[in-house]
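The other protein chains are all here in position, but one chain of the complex has been omitted.
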Amino acid sequence: MSEAVAIFLDGSIYAAWLFLVAVGLTLVYGVMKIVNVAHGATYTVGAYAAVSLCGAWAAGGGNEWGIYLPLVLAAPVVGLILGPILERLFLRPLRDEEETVLMLVTYALFLILEDSVKFIWGVDPYFLSEPYLLPGGIDIFDLTYPVYNFGMLIAATVVGVGLAWFLSKSKSGRIVRAVIHDREVAMAMGANVDRIYLAVFSFGCALAALGGALTAPTVSVIPSMGVEVIVLAFAVVVIGGMGSIIGALLGALLVGFVRAMAVHLLPEAELFIIYLVMATVLLVRPSGLFAPAEARKI
Amino acid sequence: MPQRMLAGLSVLVAILAAAPWWMPPWMLFIASGALAKGMAALGLMLLLRGGLVSFGHALYFGIGAYAAGLLVLSGITEFVVLAVLGTLATLVLALILGTFVSRYRGIFFGLLSMALSMVFYGLLIKLQSLGSSDGFNLGGIHLLSIPMQGTAGQVPTYLMTLVLSVLAAIGIDKFLRSRYGLLTKALRDNELRVEYLGQSVRQLVLLNYIIAAGLAGLAGVLSAVAVGHIGPEMAYWTTSGEFVFMVILGGLGHVAAAFIGAGVLSAVQAVAYAVAPNSWQFIVGASLLACIVFLPEGLWSLLKRVGRRA
Amino acid sequence: MTTALSTQGLCRSFGAVKGADNINVEFEAGTVVALIGTNGAGKTTFLNLVTGYLKPDSGSVFLGERNITGMEPRDITRLGVARSFQIPQLFDQLTVDENLEVAEIIARHASTASQTKELSRVRALALERFGLVPQRDQLAKTLPGGARKLLDIAMAVVSHPSVLVLDEPTSGVSAEEKESVVETVIELARGLNAMTLFVEHDMEVVAQYADRVLAFFEGRIIADGTAAEVLDSPEVRRLIVGTALGADGHA
Partner (left out) sequence: MKSFSLRALAIAVSATLAAVAPATQAAESVKIGVVTFLSGPAAGPFGVPARNAAEILIEELNAGKVPGPHATKGFGGAPIQMVLVDEFGSTTTQVSEYRNLVQRQNVDIVVGYISSGNCLAIAPVAEELKKVTVIFDCGTPRLLEENAYKYVFRTNAHSGMDSIAAALYVASTKPGTKSYAGINQNYAWGQDCWSDFEGTMKAKLPAAAVTTSQMPKLFAGQYGTEISALLAAKPDVIHSSFWDGDLEALILQAAPRGLFKKSTVILTAGETAIHKLGNAIPDGTVIGARGPHSVFAPDTEINRWFQKTYRDRFNTPPNYASYHMVQAILGAKTAYEKAKAAAGGADPTQEQIIAAFEGLTYESASGKVEMRNSKGHQAIQETAYGTTKMVKGQLTVTNVKRYPADMVNPPEGVKSADWIASGFKR
């Protein structure tokens, strides 16, 4: 019984983390058709930004419990600075290139950003464990879980629900959905694609940075921390269906639970379980679980 | 123009064939590696001509290498056997996987290929008997009585790689000029129409996929012989990424472009390592970006322009 | 006369919308048949069902005696059904000549030597009749709208089909070119003795070239007969021609 509960909790927590790191990727793909490899580097930058902002907060004598403010603030800061730079300078001029070329552009940006992080912050790890340790832990059956992990669950829920609300209820959200469905028609209807792309890409960067910032307290912050994350986030997004928010959620849950089961019951399988899930899902549903419908006329 | 191009390429091949007499040994090693990788990139180029890009092509590079490695472990060290069986192993696997993968298009084809290569990578990591992530060394490989490894083997290995590369390039060039080449080009433009003219797109993709895999497998064997060591990283997604990088760098204009891309990337890497050991990633990333922005058709287009002006 | 193509109880719906509602029809070999109807009446759905792009919910399609229901487009094409598209489906990065060459290469796949010769003849003929000779070495993407349409049709014709399916051959073609395009196509099709199905909004064109006209409405055939019979039927006048008048501005 306690094992089932542990699998459920571990799976949910891991899924929340996966969703946070993957949702920006799927949004950017859905709107711009860009598989953004630089997402991983933005995640890293987000973690470092959180380290610097929280460091400044602590150095400035900020309230101990207030540290969550600079932690979360790292996301919009990175999104607003990095997003427009990357989109305006590199992605907009190359917008009409093929998907694979755009993917390579973002791969190049990934390499550049990762080394830039090294220039700015060095290779020595940074630690930002205060936000993780501060709220302590709670016992569930006989396992202790850090409260921070449940904060992660809440953050993922807020992001997911917020995004769903924005896309379905707000006017700009409906325009974004129209672009996802059919860029040409949306343009013909007067959608300002330039502005939408800029906003969506920056928002995607902010989401990646949020993932990095919220992860920072639980890991050692090093320049290469984004490499593994990008591959994982890809797997989640592909499983869910590229461009689908609900798909990213389901992909994250599927990977989270399958992996938790593997770790608890069959630890040997952990290594490639995610790729196995990905290959299986693709073999059964070639576009992932929830690929958004696209208009195709003949 | 074609005549001049042919002449230019012949001169290039002649210069490369003479490399053992003018290249220092360390550079010859890089050249061997670049040619082998260029061969893998050539296969990827064929797929790309049909509009498909694989982010898991290193799977076949790894399969070729590990097939050769297993043969060496079982005592077979004749190069011809390694090359033939190594390539055959990749062809068989490509036939099996290709029947599934050929259903996919665009980014899904790329990512499914990547997932498959990562499953293979995971499998290799699991195999402690094959050295897990550390891989293992293979030595004593020879062609008849000519050694292919060690100091005496460097030149034979290089020349063999060159000969096979040139043969592969000529073969693929012929293929691209055949009706399959035209169909492949058509495929990239409009799959729906290809189907509506009565041609199975999957069959065509499968054919290209198998050829591409075979080239990567042979490249894997050659690379294993030249380096003398194989490891799971040969099948890792970053290796696949490197192949894609080479194709984009060279361009799709000509079969020689894949090798030019491979050569230039290897040179950029070597220089970046030497000049800036702390920031070579930055340099590689920046050159990739510069290439896409300034040379969207790849280096080949640059050579063609220079050739036309001369 | 023999039956070239027929359907039995063909049904297909898209959610609540009925794209095809129990269609039973037979086409005689060598005839030229026009499909008319408003947008969304089910004309293109019918063509897509016949050529395999869509699979029917129920019912069957027969090519001669052969049941081709549920077959893939490529297999149906190989059996002799060729089609053109409302939006031309070309190989934009290939030249006009290469576009036709691709079509010929694929058609040649299952042909005997004498048929191969015939294919080359049809290809040359199509190039010439459609006036594409001057542009033969141009990339397809550089062609103007009318020429794109013609090339699209020419590619269908090259395989020397027994059934030729044309989805709005004159849409996007300028008013002046319209007549000559249709005339060229129909003439070529008759020359190849191909049964031709074409979707057309221009009733003058329909009246002039079609041996038989089918009027579609809400996925059903509401009128079937010669051009005069169908165009004069009150239901067609009320449901189709009237709106066509309004939409196209001429009739």
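Each chain gets a letter, A, B and C, in the order it is written, and its residues are counted from 1.
The definition used in the following text is that a contact is a pair of C-beta atoms (placed from the backbone, for glycine too) under 8 Å apart; a residue touches a chain by one contact, two chains touch by 3 or more.
Predicted, not measured: the structure shown is a model, and the values here were computed from it.
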item	value
Displayed chains contacted by the hidden chain, counting the whole assembly	A, B
Residue among A:A56, A:V123, A:I154 or A:M189 that touches the chain left out of view	A:V123
Hidden-chain contact residue, picked from the options B:P2, B:G75 or B:P277	B:P277
Option from B:P20, B:G131 or B:G171 whose C-beta touches the chain left out	B:G131
Of B:V227, B:A257 or B:L289, the one touching the omitted chain in the full complex	B:V227
For chain A, the residues touching the chain missing from this view	2-3, 6, 9-11, 13-14, 17, 115, 118, 123-125, 127, 129, 132-133, 136-137, 142-146, 149, 215, 217-220, 222-225, 227-229, 259-260, 263-264, 267-268, 270-271
Residues of chain B (touch criterion as defined above) contacting the omitted chain	24-27, 29-30, 33, 125-126, 128, 131-137, 139, 149-151, 223, 227-229, 231, 233-234, 238-239, 267-271, 273-275, 277-278, 280-281, 287, 290, 294-295, 302, 305-306
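In the analysis below, only the chains that are shown with their structure count from here on.
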item	value
Whole-Å separation of chain centres (CA-atom averages), chain A against chain B	33
Shared-contact residues (touching 2 or more other chains) in chain C	89
Per-residue multi-chain contacts in chain B, two or more chains	192
For the chain C and chain B complex, residues of the former touching the latter	51, 72-75, 77-78, 82-83, 89-94, 98-99, 101-103, 105-107, 109-110, 155, 159
Residue numbers on chain A that touch chain B, as the complex places them	35, 90, 93-94, 97, 99-101, 103-105, 107-112, 114-116, 118-119, 231, 234-235, 238, 242, 268, 271-272, 275-276, 278-279, 282-283, 286-288, 298
Touch list for chain B against partner chain A, complex	48, 53, 100, 103-104, 106-108, 110-112, 114-116, 118-119, 121-123, 125-126, 192, 237, 241, 244-245, 248, 278-279, 281-282, 284-286, 288-289, 292-293, 296
